[in-house]
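A single protein chain has been omitted from the complex, and every remaining protein chain is retained in its original position.
Labels run A and B following the written order; every chain starts at residue 1.
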Amino acid sequence: MKTITNNIVKNVVAIGYGSRLCGDDGVGQAVAEAIVAWNLPNVRAIASHQLTPEMVDILVTVDLAIFIDACPTDDSLSVRVYPIELAKSGSTIGHYCEPKMLLAIAQALYGYHPQAWLVTIPALDFSLGDRLSCVAQNGMTEALKELERLIRFDTAA
Amino acid sequence: MLNEAISFKFKSSNESLRTAMKKVVIDPVTRIEGHAKISIYLDDAGQVTDARFHVTEFRGFEKFCEGRPLWEMPGITARICGICPVSHLLASAKAGDRILSVTVPPAAAKLRRLMNLGQIIQSHALSFFHLSAPDFLLGMDSDPQSRNLFGLIAAEPELARGGIRLRQFGQEVIEILGGRKIHPSWAVPGGVRAPLSEEGRDRIQKRIPEVRTTILKALERFKQLLQDYEKEAQTFGNFPTLFMGLVTDEGWWEYYDGCIRFVDSGGNIIADRLDPTRYQEFIGEAVEPWSYLKFPYYRPLGYLTQSDRSRLDSGIYRVGPLARLNVCTHIGTPLADKELKEFRDLGGATVLSSFFYHYARLIEILASIERIEMLLNDPELFSDRLRANADINQLEGVGVSEAPRGTLFHHYRVDENGLIQKVNLIIATGQNNLAMNRTVAQIARHFIQGSDIPEGMLNRVEAGIRAFDPCLSCSTHAAGQMPLHIQLIGVDGNIINEVWRVQQ
Partner (left out) sequence: MSVKTLTVNDRFISAREEETILEAAKDAGIHIPTLCYLEGVSEVGACRLCLVEIAGSNKLQPACVTKVVEGMEVSTNTPRLQQYRRTIVEMLFAEGNHICSVCVANGNCELQDLAIETGMTHVRLEYHFPDRQVDVSHDRFGIDRNRCILCTRCVRVCDEIEGAHTWDMAGRGTNSYVITDLDRPWGTSSTCTSCGKCVNACPTGALFYRGVSVGEMKRDRAKLDFLMTAREKKQWNV
């Protein structure tokens, strides 16, 4: 139910992805699960092993999409937030998709894509197990702050 | 096997110094350093002598399971792969059934079937519509900038949307049975945990006409295109091999239970009614120093060694959609059987070209939709007897099921209390390993001359591998993604040409 104000609450989807059994690769899902616990009425969080093309159907129903993924560390250990551009038309997809691909598919098929951000969390250890390394754990805390900010900023009037 | 694989890791570096050979390396880069690459060896005259599909990273997944109670295995193994969790779930539950020595209640077996059909549709739809269709629909030599899903969407938007809806349909079947979670531990040793609700049945039923129309249209479109691809059909892994798959007692198409059948390229049944749980009697698993992916072969005909690579009467076999259609006599549903007949008109007794894996996938999607429709009308589906209770009655069990990519074996050994001692998984991509190697060699021989790496050859190697829809995440971490890194290596071992094609 929407309240009658000038601010229409924006719908948000947060999609965290990666393998839950490959160490830090699962940090995206862990973040998504933490967002579920926020219980925000306008925010849907999805934890998934990988991005799949049918997620396009969710993307076309939201105003803002935030993707959360692990990223093998370079020298810097910080969480990064990137605006996502549509993938170029020259891209190919495989068994997994990238966020920009999903957006581009949404745009191509339905003529719409939401505004989107990619939050990458530094990751060190991809060995079997569902433990997150300290780097990924710190990244998760930082990422959750970024997400809160993104959701608040982007869905505020 | 694990130790062997590890010890080979060190030998492999010397191996690459093989002299008097040029080498082309196609090296896919995956998201997390999983590695599979293709090397093509050239002789001094620039002619292709051999090709190898390497898997250069190994994740000791089997190790992770040791010491766990048997009953947790379906839930654990379903998590090794995001591509076909249901296939592992079912094979694992079936291995558990054997260890408990139970026959699962009929309703549970039917519900498991239903979920497997959902998995086949979902997986085949991704493979065909999103990975492979651009190659056919837009042309193998068309501009790589538009030879992709977007080109497809622009050219055939209805087909592209249909592909997404088919995937969703398969996914919905899985979710209605197993719950919202992506990795349901819904199938368990002895049966399944939850029934299908009538409301769930209605939801699936309602979508059947739409998805059936979608797949029939896609089949029509594909068949129109076939004539343009005669060359691909000839070169895409078009060689005689055995085919292996499950069939029913009557020899019909099977995807969950049944017996193993091998046919040769002449369509002759060379082994039939094999008990899949005794796979070790007819499948050997060779290990090569240059790959972590094992090389299963049909044991009675033996493994192809380096010296007799050109021999054809070896134990090389293929699994997956093409193999399943080649080993069965009928599918058992009217529309799919009609398509099967047309499909068979393409080849002789069997359809040999791996190119037709795509075609076979479309037919299997149709067959799966028809099967789902039949299953939903079965009143026994709603029985509330869903789980046979028993304890450890055998210390070893093999679970076999057809995954979208081919026959999947889970083999467990437990102690007398039910803790896992040893795990062996034989995955579809492994079983197609020999055939993938030969496919790459065939394509390379056709297109490579000298030190040039023509764009069209790259596309075809990529597409040739993609025909098998390889997925390595359960045997290694590498995904089936194939951005290419190609190295042309001279006689002295130096790189004389190098091409990267990375994702944009």
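One rule holds in what follows: a residue touches a chain if its C-beta (ideal position, glycine included) is under 8 Å from a C-beta of that chain, and two chains touch if they have at least 3 such contacts.
The shown structure was predicted, so the numbers you read here are calculated from the model rather than taken from an experiment.
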Listed residues B:H88, B:R193 or B:R460, member touching the removed chain: B:R193
Residue among B:P105, B:G418 or B:P470 touching the omitted chain: B:G418
Touching residues (missing chain, whole complex) on chain B: 67-69, 71-72, 74-76, 79, 185, 188-190, 193, 389, 391, 417-419
Positions on chain A where the hidden chain makes contact: 20-21, 26, 34, 37, 129-132, 134, 137-138, 140-141, 144
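Note that only the chains that are shown with their structure count from here on.
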Rounded Å distance between chain A and chain B, as computed from the means of their C-alpha atoms: 29
Chain A partner contacts - residues on chain B that touch it in the complex: 31-33, 59-61, 63-64, 76, 79-80, 82-83, 85, 126, 130-131, 134, 144-151, 153-154, 157, 160-161, 163-164, 167-168, 171, 182-183, 471, 473, 477, 479-482, 503-504
Residue numbers on chain A that touch chain B, as the complex places them: 19-22, 25, 47-50, 52-54, 56-57, 72, 87-96, 98, 101, 104-105, 108-109, 126-129
